[in-house]
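One protein chain omitted, others in place.
Moving on to chain A:
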Amino acid sequence: MHYLVSVIDDQSSSGTPDEMAAIDAFNERLQAEGHWVFAGGLAAPSAATVIDNRGGEALFTDGPFLESKEYLAGFWIITAPDLDVALKLAAEGSKACNRKVEVRPFL
């Protein structure tokens, strides 16, 4: 079972060196214990471009699709047998990156 663990941020500064070190340690643990699928940090929402090609002609819009105080700063995709395991891992991830996280199952 795969879960998306989204990192929710509300500050503009990126991770501190301490946070980065804690994230690295957490990632290594995910890999060692077989929970790792993929992970990555994202550039600021202002670097986003929205594309709408539903009408057959691609329209590009500068900026995120949703302006909000909180935004997605990065994510993990983990594999876990059930939500209890996923929640525990996510709690450690939240501590490591010092941000709120959201756990959402893949279909």
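Note that in this section contacts are C-beta pairs under 8 Å (C-beta built on N, C-alpha and C of every residue); 3 or more make two chains touch, one makes a residue touch a chain; residues count from 1.
The definition used in the following text is that contacts and distances are computed from a predicted model.
**Q** What is the missing chain called in its UniProt entry, if the choices are "Chemotaxis protein CheX", "Membrane protein", "ABC transporter permease" or "RNA polymerase subunit sigma-24"?
**A** "RNA polymerase subunit sigma-24"
**Q** Of the residues listed, A:Pro17, A:Gly34, A:Gly55 or A:Pro81, which one is in contact with the missing chain?
**A** Final answer for the missing-chain contact: A:Pro81.
**Q** Counting contacts across the full complex, list the positions on chain A that touch the omitted chain.
**A** Counting over the whole complex, chain A touches the hidden chain at residues 1, 3, 81-84, 86-87, 103-105, 107.
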